[in-house]
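Sharing a structure below in structure tokens format, with a few things to ask.
One protein chain is absent from this view; the other protein chains keep their places.
On to chain A.
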Amino acid sequence: MVKEVKTLKSFSQSAEKFEGSHLLCPGCGHGIIVREVLNAVDGPIVLGNSTGCLEVCSAVYPHTSWDVPWIHIGFENGSTAISGVESMYKALERKGKYKGQRPKFVAFGGDGASYDIGFQFISGCLERGHDMTYICLDNENYANTGGQRSGSTPMGASTSTTPAGKVSFGKKERKKDLPLIMAAHGIPYTAQIAPNKWKDMNKKIKTALDTEGPCFINALSPCPTEWKYHSSLAIEMTDLAVDCLIFPLFEIFHGQELKITYRPRNVLPVRDYLGVQKRFAHLFKKENEHIIEALQKDVDARWEYLQRREEAKV
């Protein structure tokens, strides 16, 4: 059963299923998104978690922050672990050995676990049609190991394995378009969410959890340590990301029908987003200005594509 959330007050009164004892950095988006997922559900929920910041910060034996059933196996297989739990539920339910309410099955992974090492595993789970929701906590780098580049890191970002240097402007490749790739599996529901748009986020999480079959959510999760902003500015980072259209908010039904769920009244230039994060500071040197232009061009083209796809209704 999915909870109704109508006011900001009720939204903020997070369930105690993910407790404050976690070790996530102040200003990290992960906690906000996780609490929102748990807050959206009244009935039983089972969680899987790939190795990453969320896992190492929430279950350090003999402590745990989780007051719901939770499993972590490895970096790549949080999705598959949950597909195993869901399969066991189906078997036991059929055999009359499980008599309770049908649980919600959710797996979390960072962008490393989702865009890169666990990509195949998520694809397998989606193709097999498990009744589960996979949520990527996308902070655009391997934050847990000290800020190396991932398949999600935007072009131009300086990371610990692609540092901006005398002959380099940082990461050379563009960000992989994971939600569209996942939607192409023809799954019932795919969405992008950001914690600043809390109503939109809540609605999409509820839609995913109430949808039978595999769903994929890509959640923008700002990272103060590696994006290098002040920890009090997490929500401002996501404000800028969605208003600069760096991270557009949309949903896709059955891999086909795309709906944009937030259109900024004033679209801001990507410079505004880049300028507040030290990982992009070097781009404002004269010799790197062309990278900002390239990023802007990329963002514009993608926004154009999303709009055209929404209009075409295919």
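Convention: a residue touches a chain if its C-beta (ideal position, glycine included) is under 8 Å from a C-beta of that chain, and two chains touch if they have at least 3 such contacts; residues count from 1.
In the analysis below, contacts and distances are computed from a predicted model.
Student: Just go with whichever of "Pyruvate flavodoxin oxidoreductase subunit alpha PorA", "TldD/PmbA family protein", "Cellobiose transport system substrate-binding protein" or "FeMo cofactor biosynthesis protein NifB" UniProt uses as the name of the absent chain.
Tutor: Its record in UniProt gives the absent chain the protein name "Pyruvate flavodoxin oxidoreductase subunit alpha PorA".
Student: Among A:39, A:83, A:190 or A:238, which residue is in touch with the absent chain?
Tutor: In the complete complex, the chain left out is touched by residue A:83.
Student: Determine which one of A:121, A:134, A:169 or A:250 touches the chain that has been left out.
Tutor: A:121
Student: On chain A, where is the contact patch with the chain that was removed from view?
Tutor: On the chain A side, contact with the omitted chain comes from 44, 46, 48, 55-56, 59-62, 64, 66-74, 76-77, 80-85, 87-92, 94-95, 97-98, 100, 103, 120-121, 123-124, 127-128.
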